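With one protein chain held back, the other chains of the complex are shown just where they sit.
Labels A and B are assigned to the chains in the order they are written; within every chain, residues are numbered from 1.
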Amino acid sequence: MSNPYAKLPGWAEYGLIPLINLVVAFMVAGLVVLLVGENPLDAAYHMINGAFGRGEYIGFTLYYATTFIFTGLSVAVAFHAGLFNIGSEGQAYIGGIGVALACLWLDQTMPWYIVFPIAMFGSILFGALWAFLPGWLQAKRGSHIVITTIMFNFIASSLMVYLLTRVLKPLGSMAPQTRTFAEGGQLPKLDWLLAIFGLDIGNAPFNISFLLALIAAFGVWVLIWRTKLGYEMRTMGHSPSAARYAGISETRIIIVVMMISGGLAGMMALNPIMGEQFRMQLDFVQGAGFVGIAVALMGRSHPAGIIPAAILFGMLYQGGAEIAFEMPAISRDMIVIIQGLVILFAGALENMFRPAIGRGFASFGQRFPVAAQKGA
Amino acid sequence: MSDIAIELRGIDKSFGLVHANRNINLTVRKGTIHGIIGENGAGKSTLMSILYGFYQADKGEIVVDGKTVTIKDPNAAIASGIGMVHQHFMLVENFTVLENVMLGAEDSQILNTSIAKARVELKRLEREYALEVDPDALIEELPVGLQQRVEILKALYRKADILILDEPTGVLTPAEADHLFRILGQLKDQGKTIILITHKLREIMAITDEVSVMRRGEMVATRPTGETSVEELAELMVGRRVLLRVDKGEANPGAVKFSVKNLTVRDGRGVTMVDNVSFDIRAGEIVGIAGVAGNGQSELLETISGIRKAVSGSVDLNGTPIDMTGNADPRDLRDRGLAHVPEDRHHVGLVLKFEESENSILGYHHDKRYLNGVFLNMDAIRADAEEKIKKYDIRPPNPRLRTANFSGGNQQKIVLAREMERGPDVLIIGQPTRGVDVGAIEFIHKRIIEMRDQGKAVLLVSVELDEIRALSDRILVMFAGRIVGERAPDATEGELGLLMAGVEDRKEAAE
Partner (left out) sequence: MDFFQTLMALLESTIRVSVPLIFAALAGLFTERAGVFDIGLEGKMLGAAFAAGAVAAVTGSVGAGLLAAVLISVLLSLVHGFASITQRGSQIVSGVAINFIVAGSTVILGEAWFRQGGRTPALSGDARFQTITFPFAEELRGVPIIGPIYADLLSGHFLLTYLAFAMVPISWWILYRTRFGLRLRAVGENPGAVDTAGISVIWMRYKAVICCGILCGFAGAYLSLAMNAGFVKGMTAGKGYIALAALIFAKWRPLNIMLACLLFGFLDAFAIRLQGNPLPLIGQVPVQLMQALPYILTVILLAGFIGKAIPPKAGGIPYVKER
């Protein structure tokens, strides 16, 4: 009785159902496009063209994707242990402090390849610290992690306004941001990577942190499926009672997982701060932490699903800008709608189409019993 | 008007592959207390849930007071004059008695009017049936006995003529239970019909007029209580099953390997589940714990394997005393040579979403041979899993298959292989063959005997009396959290049945 839904073959479970959920989400988004009097197909064309039509566009798409890989991984890692970390947004924001401090300290004296690892360490440290408290409160005091992380997002936001207007802002400047970093605080672009494919990156801020994101994705895969800790996390996520039986400490896992999740979110800050703006600005996260929820849900919390999902959202962000240019009625907020719809259909309503698909398989099985038996 | 309160005709109900009720016929006469007795899982609760509209029967007919009725939800049951006192009380803990009693039966949109009326009605009911409860007390502040009284009042408030009580004494102290029986007697005198579901023979003999016995989803007999005996009922309940044949030689018990000392365990509500239990297991013997499910066996297993904390008591494992009230944790006990096959393999013994090979290291994932530093050594894990698959004939022989896709018997073999192949000194097994196909049962029994012959100390807990008798070298009977007697495996079923039903152990009492 624990699983009221029919068992489906793997490809349907991991391929067909997410695909159907995604298609429905886009169809509903298409309705919104119709509602504002534009043609959804045209919009889709502009979106794809805007995301992949030129080397520079691809560069932007991948730049956004980099950010979303980090936040998607952050949310996914927590999911594996059965925790819903809504706080990636705030953890990424606070992670920025680590990046900014490293850059402000070393950018004038050191080359980027020295600053980068230190900044990375800083981003992980600060992001993890910001996630430690909600984790500790959940593990030791039973506070609901969802509520606590939401609260921490707002606290982070206030803290950063304070820091950027009072502490990190250079004297005499009005803008709430750090000073612009010297060369040591600027990451090299990955123009050579796109050049291999004959593409010109133009002004796109596609930078080396993309490679770090890929490494992080691989690292998360290793962590989840190839380490003892990952094994313990998954045990707890699937069955807390089995975890207790196996002698796995719930307290330890919750705290460690939240810190890893926060660290991954924090690393996101490297991309915009050292890769694009070369300074830390107010609100540089821009909702990427929340996009991470959609990315993780769509990618089924697997790095191999998260990377394409992140690229899809990168495409939406970059292509969305192109739609906004071609179709003034559709601003980039369209992406926020799609993001919400993806969360709704791939997350909260993930089981809506399952019974119908299950019935489809069942009737197929009746007509072709042999094939169905093999499938089972 | 007939003098039959309820008649069930040919009730049939399945949950997936489990056939919970088979062609049940039952007649309950008006103004009587009718007991329904049977072991856990015999289908009593399912039958009553059908009568109360919680489930719909697949087949069959319900006749209440001479009229055929369809009971599609509890509302319809209430309308037919049926009330139920559930085993787990259906009360809102932070509401008052009055609020609970009238919930769903308020006769006005405005509470104050309902409350005033309910208060008057409650007073009347209290007087009529001697069911005193403070109407303004919060449920969470009442002892369980009084909470149950509120449940009875709820049913009476809804004008129930037929009252179903599902295992009502499970949570009560003996004094509370006696009081309940007096109340039931009074209700009967007032013309109410009462159906009492229980697995306790003493209660049946004490207060029922008629008794029906269920076994494995079937109604096997109905007797006037005065014309039957505890012995007959015990036999009907347990049934004359085909005796399991297990080839086993004499046991050669050695030194004591594992002892439990004065263990007391309470559950979340503070009810004592294990009551000052002590026993020893020697190397090379199987000690079986017989008992009707729910008499503390599960809590005993969970506590001695470190999952649950005890209120007091300790164990001696391989000569090392371990306090069970504090830091004993499953990992530590495993390291000291204790292996545990839990009763519930779906939620505890296995992670159903894991690959087979992943489950084959659950709890032993700290072991160096499965690790390369902090990394899992996948080759070693899979090779190890394959070896176990071969040795235990687990099918399909695929270590990468999701565990949920194995049959019950093969899932159980995965757990057994994991726990037995470690070469533990002490093996604790709960319900080794629950939901396991016949072929696998034999295999599992053989393996358990082999473990004994290798000199392990084995503790076996099972609600299958046959299994206990076939495998054990000594049998302890557990009732209401206590060990109420010890028998040799050649004790008769009737003798064990009486002990299991809580009938006093004459032999020990005589000593």
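Criterion: a residue touches a chain if its C-beta (ideal position, glycine included) is under 8 Å from a C-beta of that chain, and two chains touch if they have at least 3 such contacts.
Bear in mind the structure is a predicted one, so any value in this text is a computation, not a measurement.
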item: Options B:84, B:97 or B:304, residue touching the unrepresented chain; value: B:84
item: Touching residue (missing chain; options A:26, A:45 or A:84); value: A:84
item: Interface residues of chain A (partner: the chain not displayed); value: 1, 4, 32, 35-37, 84, 86, 137, 141-144, 146-148, 150-152, 154-155, 157-159, 161-162, 166, 290, 293, 297, 329-331, 333-341, 343-344, 347-352
item: Sites on chain B contacted by the missing partner chain, in the whole complex; value: 15, 52, 54, 73-75, 77-78, 84, 86, 88, 90-95, 99-100, 102-106, 108-112, 114, 154
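In this text, only the chains that are shown with their structure count from here on.
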item: Centre distance in Å when chain A and chain B are each reduced to the mean of their C-alpha atoms; value: 46
item: Touching residues (chain side chain A, partner chain B) in the complex; value: 1-2, 7, 222, 225-232, 234-235, 238-239, 241-242, 244-247, 376
item: Complex contact set, residues of chain B against chain A; value: 15, 305-307, 329-332, 334, 340, 342, 344, 346-354, 358, 361-363, 365-366, 371, 374-376, 378, 404-405
